[in-house]
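What follows is a set of notes on a single structure, which appears directly below.
Removed: one protein chain of the complex. Kept in place: all other protein chains.
Order as written gives the chain letters A and B; numbering starts at 1 within each chain.
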Amino acid sequence: MNGNTGKSKLSGRFSIFSRSAAALLAALLIGGVIITLGGYSFVDVYAAIFKGSLGSSRGIVLSLATATPIMFTGLGFAIGIKVGIVNTGLEGQLYMGALVSALVGAYIPMPAGVHVVVSMLAGAVAGGLAGTLMGWFRVQFGAPEVITGIMMNSIITLFTSYLSNDPLKPPNVGSAQTIQIKETAELIKLVPKSQLTTAFIVAIVMCILVYWMQRKTVWGYKMTAVGLNPRASMVAGISSSRMYLLALALSGAMAGLAGSGLALGIFKRFIESVSNGLGFQGIPVSALAGHNPLGVIVSALLFGVLKAGATMVNQSTSIPYEFVDVVQALVVVFVAAPAIITEPVRFIYRKIADRGTASGSAAGAK
Amino acid sequence: MELIKMPQITKQYPGTTALDKVDFRLEEGEIVSLLGENGAGKTTLMKILYGMEMPDEGEIYYKGKRVNLTNPNDAIAMGICMVHQHFMLVPAFTVVENVIAGIEPRKKSVFVDQKAARRRVAELIEKYNFNINPFARVESLSVGEQQRVEILKALYRDARILILDEPSAVLTPYEVDELFVTLKNLREQGTSIVIITHKLRETMDVADRVMVLRNGRLIRDDVVPADTNALELSEMMVGRRLINMDSRQPSQKIGPVKFSVKNLVVKDSRGVEKIKNISFDIREGEILGFAGIEGNGQTQLLEAVTGLITPESMELTLNGERLSGKAREFIDSGVGHVPEDRSTMGLISNMSIKSNLILGYHDYPDICKNKLMRWKDIKGYAEHCRDFYQVKAPDVEAPVRSLSGGNQQKVIMARVLNRPQEILVVAHPTRGLDVGAIEYIHQQIFNFRDQGKAVLLISAELDEVVQMSDRLMVLYEGEIVVECDPEKYSKIQLGLLMTGQSPDAVKEARL
Partner (left out) sequence: MTYDMVISIITSTLRLSVPVMMATVGCSFSTQGGVTAFGCEGMMAAGAIFATIGAYFSGNKWVGILAGVAAAMLISCIHGVLHIKYRVNATLSGMSVNLLGTAMATLLLKLVWQEEGFSPPTEAFTKLAANPAFQWLTKIPVAGYILGEQSVYFFFCIIMIVISWMFMYKTAYGLRLRMVGENPVAANTVGINTVRYKYFGVLVCGFMAGLGGTFLSLVGMNRYTIDMTAGRGYVAMVINNLGASNPIGSALASIFFGFFDCLQFVFQGVNTPAQLLMMMPYVFTLLICLANTKRSRGPAGMGKFYDD
């Protein structure tokens, strides 16, 4: 065999990086094509987006704030993938976290400092329980988590919607929500009058912690083993069931934190539309990061910049925000199958090369 | 009339010659048994006839005319059908649906003509006495019945030549008898049949003619069962070569019983007994070897004594203490397991050599403290293992799949042997390895035993089991046929025992 050395790890990492970079570039390119077809100038649009998100302190702050919830859900998805589980239930787990943290923040008085921490934790636990339930369905009943995740999303969003529309809704309020949380439960804003709260720090810390957990702890070792080869893991005495449950609990907890961050930091309550697909947006974030927790930090920031820029741009011009969503979706497509980019390119290249040699040999006929 | 002639067939694979100028012929209306050990080349030869493989040299003649078979559809068009060892059926479909899928009778060219399909399938069932309900779902049928559905598929396609690959491997003795009746029936109706097998019983009971392959070469193709006996056939299959007894290292000191298994019964998912109540002991300083052809219960035995399955019944004692539970408990009690299949069960290919060396022992105090992996120590541990066990790997961080087969096996051995174990349970330890690696691994096993430990060795390689064991057991269809001193029987006799002959019958054939 090719008894290779430590180079293998580095080249492996590099190839993930180049794959992600290529995917992002291709996605931006195709997105640019679409926006051009829509009558805008490719260059102008991207310039405006990056200027919006990076050109002012307000923009940068918004970028970081936007990155926060998807950093959590991206991390959650990455944790699941490592064990071989596609967690489709992140959205529901996020809602659980948002609701429970808001309720703890609103109804259970606690001293300052403690309250917000406990509320966040409660949100994490709620999300984690929802994830564990999914795991239990798989381990105990063999129910495919892909389907149960979707079902639980609907059940949870419907149920929380009911709660925020009826029993838990404060009087004299228009939209569906719960009562406002106490001040002691609010997340501290890193920048006043912005959406950037300490949740951002928590998200980064979580990514680092999870990365550390995966590499340095025995649980990380076991989860990696199960994800790579469940059969050999079983022979080695590692219980895949337990690892699935653990992974889904952690994954759900991350989504729960995403919800908590939104409820305690931005909305100061649970609202019916606390998330519009942020759970699912964890998938492109994780995919671009090669499902690596540290990579999720960078990936989430990148998407945060794009989304914040699009928001800013949308406020001043008519450039629609959604095209960033399109770019996000394209990223998943291109990261999943880089061949989609490389094969057409290679095909065109070969055609050009063939035509070159054809004319060449015609010129130098035998 | 000669139906098929395949002269001088040669097929090479990287590193090995599967077939070396083999002549094959098939007459109309005969049952031929293609006999040989595992790896003799029988399946490869038939895959060539069925169009699944292409020969490097040699041709195929059908009724005297040269033909080119490049894929199974060509073969099927000529009436050649193969019934694979692993059935190609859809359990949720009915018998009729399974038989007609791909070649359905049509009504208005799009709809399935259910009536015609049922009629034809029922006709065939009737004609050949298959005795199955055409509307039954295949998942509700017994294995023997499912096999008949596979044969039905071939007959429905007007197969004139039927190739059966190890047909009795999955059947109970009763089902085997039923199969023989079916085959004879088919022959009466003019079908020609080739049975790929290593079982002498099938050959003797049902074949008109026997063709023996050994190590890719044709030994004889004109043997008539009536004119020969099991001993002669075994000799042809296995060769007169004697086992090299020089490399034996019998134990110098055998102590009291260390590992004891009583009343082991293992049933498979369908409730069929794969291990039919066996008991055995292994002593300190002893290697107990299980010889036998794969598929006779070895896997189930291994799974039971390493905690991978919970057997129907088992009383296992190690060093005087009862042992039960899952793999975790067995590993912690000092059962060192070197699994049957190193790449799917023994190693995690994409993990580093270092990580693979601690697999199974990852939460032991020297590897893991307070749930934190001690990677620096682990690296040192891995490098020590690598050096001590002569694994050719410059970097223990490299993924284990970058190693050769021999080195991969050494990693597994190192993992297990570098820890205090009470008993080594090792299966097919040198499969696919070169001579140097084989010698090294055998020596490691001897060294382990000489520390006063026990070894349970299972191998399909008869030479290996005989050379290594202090005491030998032959496993056949889940039962221990004989327990003996490895030097007692000749290789041919052992080959006979491995195919189910009784010790008494074999004793007469002393060689």
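Keep in mind that, in the parts below, contacts are C-beta pairs under 8 Å (C-beta built on N, C-alpha and C of every residue); 3 or more make two chains touch, one makes a residue touch a chain.
Computed from a predicted model, the values in this text were never measured in an experiment.
*Asks:* With the full complex in mind, choose from A:Ala47, A:Ile60 or A:Val332 the residue touching the hidden chain.
*Replies:* A:Val332
*Asks:* Hey, which of A:Ser56, A:Ser154 or A:Ser175 is the one touching the hidden chain?
*Replies:* A:Ser154
*Asks:* For the chain left off this view, which of B:Ala92, B:Met245 or B:Leu372 is in contact with it?
*Replies:* B:Ala92
*Asks:* Tell me which of A:Leu129, A:Ala143, A:Val191 or A:Leu294 is the one touching the absent chain.
*Replies:* Of these options, the touching residue for the absent chain is A:Ala143.
*Asks:* Looking beyond the chains shown, say which of A:Val86, A:Val173 or A:Ala353 touches the absent one.
*Replies:* For the chain that is not drawn, the touching residue is A:Val86.
*Asks:* List the residues of chain A that touch the chain left out of this view.
*Replies:* Residues touching the hidden chain, for chain A, are 34-35, 37-39, 86, 88, 137, 141-144, 146-148, 150-155, 158-159, 161-162, 165-166, 277, 280-281, 283-284, 287, 318, 320, 322-323, 325-326, 328-330, 332-333, 336-337, 339-340.
*Asks:* Under the stated touch rule, tell me which residues of chain B contact the chain that is not displayed.
*Replies:* Against the left-out chain, chain B lists 72-73, 76, 84, 87-93, 97, 100-104, 106, 110-112, 153.
Everything that follows uses one rule, which is that only the chains that are shown with their structure count from here on.
*Asks:* If we count contacts the way the header does, which residues on chain B are in touch with chain A in the complex?
*Replies:* Contact set of chain B toward chain A: 306-308, 326-328, 330-332, 337, 339, 344-351, 355, 359-360, 362-363, 368, 371-373, 375, 392-395, 397-399, 401-404.
*Asks:* Which stretch or stretches of chain A touch chain B in the complex?
*Replies:* Touch residues, chain A against chain B: 1-6, 8-9, 215-222, 224-225, 228-229, 231-239.
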